[in-house]
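Contents: one structure, followed by commentary.
Missing here is one protein chain; the remaining ones are kept as they sit in the complex.
The block that comes next holds subunit A.
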Amino acid sequence: MTDVVAAFEQTRGEDAEESDAVAAIRTLVGVLRATQTSTIVGLSDELRGAAEALRESLRETSGMRVFVPVNAACEVFINYVTRIATDFPVGVAFDQVKTVLVQRGEIFAERLVKSRDRLASFGWKFVQDGSVIMVHGFSRAVLEVLRRAAAQGRNFDVIVTAAGGDGSKVADRLAHFGVPTLLVADAAIGYFMERVDTVILGAEGLTENGGLINHVGTLPLAIVARAHNKPVYVAAESFKFSRLFPLTQKELSEAGGGRVDKRDAEETPSPAPKLEPLGSVTSDYTAPEYITLMFTDLGVLTPSAVSDELIKLYQ
């Protein structure tokens, strides 16, 4: 199944602005197209196998930020395809089914591509004129919301956290849109929060209960924002809705995300072996009670709506 991974990497390389989930779906449509099997069950198995191979490889090589959306999008896609396939009346030739499935798969991928645009069309109205926004981590969805707000003539300032180098990338983009920014250290969020009107966050994934998996440092930011009663908005495409349900931070890393970078451990003068994880963490989990609203391509949702959508999707 290394060819699946190779195909994924290739699709991903073609358009750096595209989300990894879209690349994964394109890869799976490729699997659909190339399949030699002649039964729906066989097809479904083949798709599952390809998705599993992709997941395995990503679990090894990249963090939550790639794994969660790819994992969630694959699951939704396979569900979608199987549902269409089983809805066909008995007796329809498999080739015909396959053609329809490939078509629908492409429509599905197109819909994913458009989802960022769609969520921005709901989200930009929440950026108020004259307000100060705080962002954390690199998110194309958040950038799109802010770009659109600026294009609509809203004047606002953005405080960008450093977030391990992501901050300067974000500040560059925002400067390009003509938005004034202030780059601050992660540890300075408490200092600046009193001046912030709105916090807008991206997402690596949204959990079943409407919680947020995102760049490490999101949790303390959300807690500080809550303590100051500032609204926290999350911009995320609906393909990032996943069935993960971490109860603790530790469970997040066990589920394959929140990867731990062990390099820092070597610099620890006296490491505590009991306190896993050693070293630095890449993602953390923020509980839904810290999130005010979510901008998604399905509309502006409360966190609890994530589960409602997922139940409908997997029912």
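Following the convention adopted for this analysis, a contact is a pair of C-beta atoms (placed from the backbone, for glycine too) under 8 Å apart; a residue touches a chain by one contact, two chains touch by 3 or more; residues count from 1.
Definition applied: contacts and distances are computed from a predicted model.
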item: Omitted chain, identified by the protein name its UniProt record gives, among "Translation initiation factor eIF2B subunit delta", "Vacuolar protein sorting-associated protein 16 homolog", "Multifunctional methyltransferase subunit trm112" or "DNA-directed RNA polymerases I and III subunit RPAC2"; value: "Translation initiation factor eIF2B subunit delta"
item: Which residue of A:Glu46, A:Asp157, A:Asp186 or A:Glu208 touches the chain not shown here; value: A:Glu208
item: Residue of A:Arg111, A:Arg140, A:Arg226 or A:Arg243 in touch with the missing chain, whole complex considered; value: A:Arg243
item: Residues belonging to subunit A that touch the chain removed from view; value: 208-210, 243, 245, 247-248, 251, 254, 288, 304, 307-308, 311-312, 314-315
